[in-house]
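Notes follow once the structure below has been shown.
For this depiction, one protein chain was excluded, whereas all remaining protein chains were kept in their positions.
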Amino acid sequence: MSIEAISAAVEEGQAKIVKNLVNAAIEDGIPVTDILNGGLINAMGVVGEKFRQNEIFVPEMLIAARAMSAGLGILEPLLTSSGVLPTGTVVIGTVKGDLHNIGKNLVAMMLKGTGATVYDLGIDVPDQRFVEKAEAIAADIVCISALLTTTMPAMGDVIPEFEKAGVREKYHIMVGGAPVTRAFARAIGADGYAPNASEAATTAKEYLLSSKSKNRKSGA
Amino acid sequence: MSIEAISAAVEEGQAKIVKNLVNAAIEDGIPVTDILNGGLINAMGVVGEKFRQNEIFVPEMLIAARAMSAGLGILEPLLTSSGVLPTGTVVIGTVKGDLHNIGKNLVAMMLKGTGATVYDLGIDVPDQRFVEKAEAIAADIVCISALLTTTMPAMGDVIPEFEKAGVREKYHIMVGGAPVTRAFARAIGADGYAPNASEAATTAKEYLLSSKSKNRKSGA
Amino acid sequence: MVIGGGQILPEVNFTLPAMIASEETLPEAQKIYREMINGVLRRAKELHAKEIIIELETLPQYTENPEWGISIHKIVRDTMFEFEANHGLKSVMRLTPNDLREMNRPPVMRSGKYWDAMARIFEQGARDGADFLSIESTGGKEINDEAIVNADLRTAIFALGCLGARDMAWLWRNLTEIITGAGAFPAGDSSCGFANTAMVLAEQGFIPKVYAAVMRVISVPRALVAIENGAVGPGKDCAYENVFLKAITGTPISLEGKTAACAHFSPVGNIAAAVADCWSNESVQQVKLLSGFAPVVSTEQLIYDCRLMNIAAEKGQALTMRDWLVESDCYLDPQAYVLRPDVVFEISNEIVKSQSPFVRTLSAARLTLDILARAVEKGELTLGRREKTWVDTLRGQIEEIPQDEEVFIAEMKKELNTRKYSPAEYGI
Partner (left out) sequence: MVIGGGQILPEVNFTLPAMIASEETLPEAQKIYREMINGVLRRAKELHAKEIIIELETLPQYTENPEWGISIHKIVRDTMFEFEANHGLKSVMRLTPNDLREMNRPPVMRSGKYWDAMARIFEQGARDGADFLSIESTGGKEINDEAIVNADLRTAIFALGCLGARDMAWLWRNLTEIITGAGAFPAGDSSCGFANTAMVLAEQGFIPKVYAAVMRVISVPRALVAIENGAVGPGKDCAYENVFLKAITGTPISLEGKTAACAHFSPVGNIAAAVADCWSNESVQQVKLLSGFAPVVSTEQLIYDCRLMNIAAEKGQALTMRDWLVESDCYLDPQAYVLRPDVVFEISNEIVKSQSPFVRTLSAARLTLDILARAVEKGELTLGRREKTWVDTLRGQIEEIPQDEEVFIAEMKKELNTRKYSPAEYGI
């Protein structure tokens, strides 16, 4: 009952109510993973689907995302102490020379909505930073964004950095942004590509789900 | 005096007059190379330049080309017997799967106008045919044409055939046709590219002139 | 959907980016076609278009292997059906298989594996939901290709008026039977490989524009043969001869102009729209531009073009708009001048005086040159010096053509090399 209420409050973007309900659920002894999955992540799934169906806009989705974050803030210490892992860890950033962040921010927000932990490196990110951060946090996915046709080619420089460091195989590298095509993604050796923000989140989520069962990461 | 008259008759596309004048010049003891270069090839150079300057159309250029051919037909046995070589030898054809010949024919015609010997393989030419013919006639240049975006990629298969046969270095390979770009030409490893028929002829001629001095062909 | 009812509808055509069309790449191609049709329909819906026409021109390889082409068509057509069901956007399909018969040299026109492959895709395409079927047929092209760069009107008149017209009768009788038998409409043909090749070469400065203008007009009698043998329209987009067909027969027509600049440059960018019922982009590849994929770009441009023309029509001012479209181009190029409504009527009147395609072709050519000469004299058409001399050159060529078709055919059979074409394939 109260998990459904949490879901509803997230969907409506009622951050304060979400906080209260999450606290109440914890007090009621409901398992934190149930609150997380059945309450928060589930609700963001519904919100994301509404967005894909053109029923709501990004601003409404962002309000829901903030409500979810409010709930997550309460759960996080409990999840860590009980050894629950996030659904996945993602490093994201806009490629060097490119100052655009709107699209990248949307992808980050939607990824968070799937329950992933997202590290946003911001804009104009040097190639090597992607590798460093991915290694530092044992990421599953690296997302690289570009908005300009004159910065898109710089995406091709990032993957060789992973190769040089001998860690290419550890990461699922995804690229996206207005000028990026599937053919370009393939040409530079990326693992994934999405034509827009919601597909990026969906694709990343699918990858994380499928890879979980393979116990893929020796180092994590 | 009579060489200038030959030139003028070629420019005007007067095949019969060209024949008569060439015969007369030979009888007068004018060296055949002078008739060829000063009379025929020179005239076609003027005609080609007029075309590039938009002063005449292709039909007018073709008439001149036929007049030149008429004169050349008389000279050829004499040139062969006196050991005079053509300015160069070119193999040309439309790539496999492509039936278009108008552009390719124009290039062939303009190349002939520069004094080159041109072997036209026609349309829908299998990759291997380019190699066979080039080897058979000790060509200097191989020209490959495509009009369709779905046949253009097949040009990329021709050059590897030369490599497989171990004869890639012997030929200057040029590509062209509506969808072909300089970047594509570079990507498939072609030596030359031209955006239109007259530039193709000019580029080929420049190559032949520059390579003559290098005595490049051991096998010719 | 009503075509030819006074509203002009967008007709979008798209094709693959540079790639090899083979069995190996077929799955990739199918994916791209699915992306293209979805992108186009989505944008049409977003822009509140009520109806849209999709043209699918198969690649030669997809006609040669008709099952490949049929699979592509089915994907596109089914997506259209679904989109209409889910989003209410009406759409109709024009399927245009290639004329492969020229792949034999000399071409085999009335039998053989190429014709069989064509027949297969026409029939199955119609069964799978194609509404209109078209072709750019090539009868006579095998000898016209050389004539065109020589600006050789004599051979062109033989190619179009004798060979082409005969082939059209056979071809459209057969196509109409196949297409109507499968429940679809035989739409129309295009002299693309003749008149449009001439137009493109003229734009490149290779051949005279007056020659291309005459080529356009002499493709009309050939085109009429398709209608006489069952084609009902809408005429195909790249067939500018459609303007004459509409004047003579009233058939609805598609045309393309400035918004088809993605496919070919044009001297008739606006005037082409003057009497069009459908307005097309001719063809555009799935390449990415700054905004998105090029087929979606074309879709948007066509929809806005149509909106503007339809508003004029709604206000009862379709003729005003028509006149502006005409005037915008007609003084600047002979190819535009021959598409003026008054010129179209004058030439059409001449054409219908005879029943013989050959006589029609010959007299259309003669009249066109007279009209162009008159336009220059009247100062209504500016021609460069080198263009002007060609009016007389072409008139001279016409004078040498016998008035009697049998005499002409006999002469041409002697002149032409039968390694290039087979008279028997045309029944001569």
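When the chains are written out, they are named A, B and C in that same order, and each has its own residue count from 1.
Here is the rule we go by: contacts are C-beta pairs under 8 Å (C-beta built on N, C-alpha and C of every residue); 3 or more make two chains touch, one makes a residue touch a chain.
Nothing here was measured: the structure is a model prediction, and the numbers come from that model.
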Shown chains touched by the chain that is not drawn here: A, B, C
Residue, one of C:Met109, C:Leu175, C:Val284 or C:Leu381, that touches the chain absent here: C:Val284
Residue touching the undisplayed chain, where the options are C:Asp167, C:Glu300 or C:Glu405: C:Glu300
Where the unshown chain meets chain C, residue by residue: 15, 43, 46-48, 203, 257-259, 261-267, 269-270, 282-285, 287, 289-292, 294, 296-297, 300-301, 303-305, 307-308, 310-312, 315, 317, 320, 324-325, 327-329, 332
Positions on chain B where the hidden chain makes contact: 149, 178-179, 181, 183
Touching residues on chain A - with respect to the absent chain: 54-59, 62, 97, 99, 101-102, 105-106, 124, 148-150, 152-154, 179, 184, 196
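The rule we apply is simple: only the chains that are shown with their structure count from here on.
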Contact graph of the chains (line, ring, star, complete, other): line
By number of C-beta contact pairs, the top two chains: B-C
Intercentroid distance (Cα basis), chain C paired with chain A, Å: 51
Distance from chain C to chain B - Cα centre to Cα centre, in angstrom: 34
Geometric centre distance via CA averages, chain B-chain A, whole Å: 60
Touching two or more other chains - residues of chain A: none
Residue list for chain C, restricted to those that touch at least two other chains: 17
